[in-house]
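As you look at this complex, bear in mind that one protein chain is not there, while each of the others sits in place.
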Amino acid sequence: MKTNPGNYFEDFRLGQEIVHAVPRSISAGDVALYIGLTGSRFALPSSDSFAQSIGLPRAPVDDLLVFHMVFGRTVADISLNAIANLGYAGCKFGVPVYPGDTVSARSTVIGLKENSNGETGVVYVHSIGRNQRHEVVLDYVRWVMVRKRDKSAPAPEAKVPNLPSEVAAADFMLPAGLDVTRYDAALAGQPHLWDDYAPGEKIDHVDGMTLEESDHMTATRLYQNNAKVHFNQHSEAKGRFGRRLIYGGHIISLARALSFNGLAGAFKILAINGGRHVNPSFAGDTIYAWSEIIERIELPGRRDVGALRLRTVAAKDHPCADFPGSLTAAGSQPPAELVLDLDYTVLLKRRA
Amino acid sequence: MKTNPGNYFEDFRLGQEIVHAVPRSISAGDVALYIGLTGSRFALPSSDSFAQSIGLPRAPVDDLLVFHMVFGRTVADISLNAIANLGYAGCKFGVPVYPGDTVSARSTVIGLKENSNGETGVVYVHSIGRNQRHEVVLDYVRWVMVRKRDKSAPAPEAKVPNLPSEVAAADFMLPAGLDVTRYDAALAGQPHLWDDYAPGEKIDHVDGMTLEESDHMTATRLYQNNAKVHFNQHSEAKGRFGRRLIYGGHIISLARALSFNGLAGAFKILAINGGRHVNPSFAGDTIYAWSEIIERIELPGRRDVGALRLRTVAAKDHPCADFPGSLTAAGSQPPAELVLDLDYTVLLKRRA
Partner (left out) sequence: MKTNPGNYFEDFRLGQEIVHAVPRSISAGDVALYIGLTGSRFALPSSDSFAQSIGLPRAPVDDLLVFHMVFGRTVADISLNAIANLGYAGCKFGVPVYPGDTVSARSTVIGLKENSNGETGVVYVHSIGRNQRHEVVLDYVRWVMVRKRDKSAPAPEAKVPNLPSEVAAADFMLPAGLDVTRYDAALAGQPHLWDDYAPGEKIDHVDGMTLEESDHMTATRLYQNNAKVHFNQHSEAKGRFGRRLIYGGHIISLARALSFNGLAGAFKILAINGGRHVNPSFAGDTIYAWSEIIERIELPGRRDVGALRLRTVAAKDHPCADFPGSLTAAGSQPPAELVLDLDYTVLLKRRA
């Protein structure tokens, strides 16, 4: 068999190391297409001059574009037979990626647990993305529910890894040379700095973006993420939803892009503490988003910049002026209009 | 309030200076996506070797891509609450933009006039786009009809600026080093040069391009133009048209791209004298275009190149063999099939 059937639950072994195929050079072309597909307007990845004004050599690649490129490498090995992408934890962004860099990915299986139905199991992988100089650009854990090929295959010893609920401030990696002395809030798009956001504050990002088949497929193909459910209407018409399912990462990107309206000063993502794709999204849905400030974090040894831990929630066909999902108790069923519940940490300038 | 509600009519003051957010680095990726979304085929922005053959260091960024990028900067401050983009005047293209350059924009409010209904007013802004060396890349006036937040807010003293009906030849900026001695008409796509076009001559550009939601949204997102009406089907379904409205600039780009068939030698736009988006365009419409030669302009001190002032009209679902709108009297209601009426000036080689 020359084609890749993808790994089934019983193909994974605890401690297994996987070298993912096709290192990916990321170019200014990928950067442009990412802006075209998401509408992201954050100043740092949009502007060489803004990047230089805060001490970087030029505009780095958008953090989420790096995430999708690394994630895309892992799909053929990890999630081709996945039923659901269950969660992320401990996702740390490393050294900046610049156009011209090449990212590659490796994963280690750190947890396995067969489900009681005997038909599926949960696989936990720790994935690391590196650039061509072997520097870490991304480091995260995700877990997916994967089909068994053979229901009678024996269950492995269950191992559920101990996962962090958040990335610690000591693990944030700030770009080398970062100096916000000349940071220009007008050019960044918002006067508000780190100090202006208070824990508990909620921000409706107001705008909405309607999903098109062409847009999500082009984004997902760009990342070379080949999960079948995103591309094949002929087979999905007979599937669970009758439609192509949109890559959850595209929704993360849209939520982040929408969050510019209210959080324009959050010029960089430091970490993704966790996240869930609460419900699926489809072409024709309009995505809205709102954020809550969870925590204001001081950074070790820095008085000039600080971190905000955010919860950003995305909803479909539901404007977020009423902050949908904000009162949902942990563990209860989320409202049908919610599609994303993301816990992440961003970097902002502090007042002098 | 952390989100940008946009400026309402009473937020603008005469003489107000606005620094627009997010300088935008323009890359080879933006250039490629612009060609992919418009189908433009003009030789100068398509080809380094053609650009070098006429004395430029390499292919400059398409003039209209520069226009959209500068315009996109201004939207969040000027036209987020606009009901209509009423017109353009005095639009001059400055030094060429090359991939790697970063454009930023500033605007000055040069006119204000409240409408008699007391609900809206017209705002005139003079916008200037500059590159990272502070050289002017674009300089234009546009005026928009903007909602008042509060109908009872007092009207400002009316000031309607004196606007030029055309950009004077003395204000055209030719690229430094331009030398058409080795201009190759076969490679440019058309044997006809400046001398071959006569005032009054009409050209049907023949071809048609059907609009798709994904295409116009991707173009508009690429320019980081965040006007809500282009992206949100959920809210527009309840709006004026029941549909997403296509950014008028995308229609300008399509009309220019279609004009290659008949005006391939018009390798550069020097100025936009004026223009109106006569009717809205929507996904599913097919855009056609025709042009009339308004004037043949000799350029001061140049015998090698000349300018043509053109009127290019775009129509939807209406082939232009009958030159729709050509007989429309000024001030009368334009035909429903017309979407664009553009008055601009282009550069061509002259016969030796």
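By written order: A and B. Residues from 1 in each chain.
Everything below uses one rule, namely that contacts are C-beta pairs under 8 Å (C-beta built on N, C-alpha and C of every residue); 3 or more make two chains touch, one makes a residue touch a chain.
Computed from a prediction, not measured in an experiment: that's the story for all the values here.
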Out of A:81, A:104 or A:120, which residue would touch the omitted chain in the full complex? A:104
Of B:101, B:139, B:207 or B:236, the residue touching the omitted chain is B:207
Based on the whole complex, identify which of B:28, B:173 or B:237 touches the chain you can't see. B:28
Out of B:77, B:114 or B:215, point to the residue that touches the absent chain in the complete complex. B:215
For the full complex, which residue in B:3, B:16, B:115 or B:190 touches the chain that was left out? B:190
Which parts of chain B are in contact with the chain that was left out? 27-33, 35-39, 41-43, 46-50, 58-59, 99, 186-190, 192, 196-197, 201, 203-210, 212-215, 261-264, 284, 286, 288, 317, 319
Contact residues on chain A toward the hidden chain run 2-4, 19, 21-25, 27-30, 32-33, 76, 99-100, 102, 104, 132, 212-214, 217-219, 221-222, 224, 226, 228, 231-235, 244
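Keep in mind that, in the parts below, only the chains that are shown with their structure count from here on.
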Cα centre of chain A to Cα centre of chain B, whole Å, reads 36
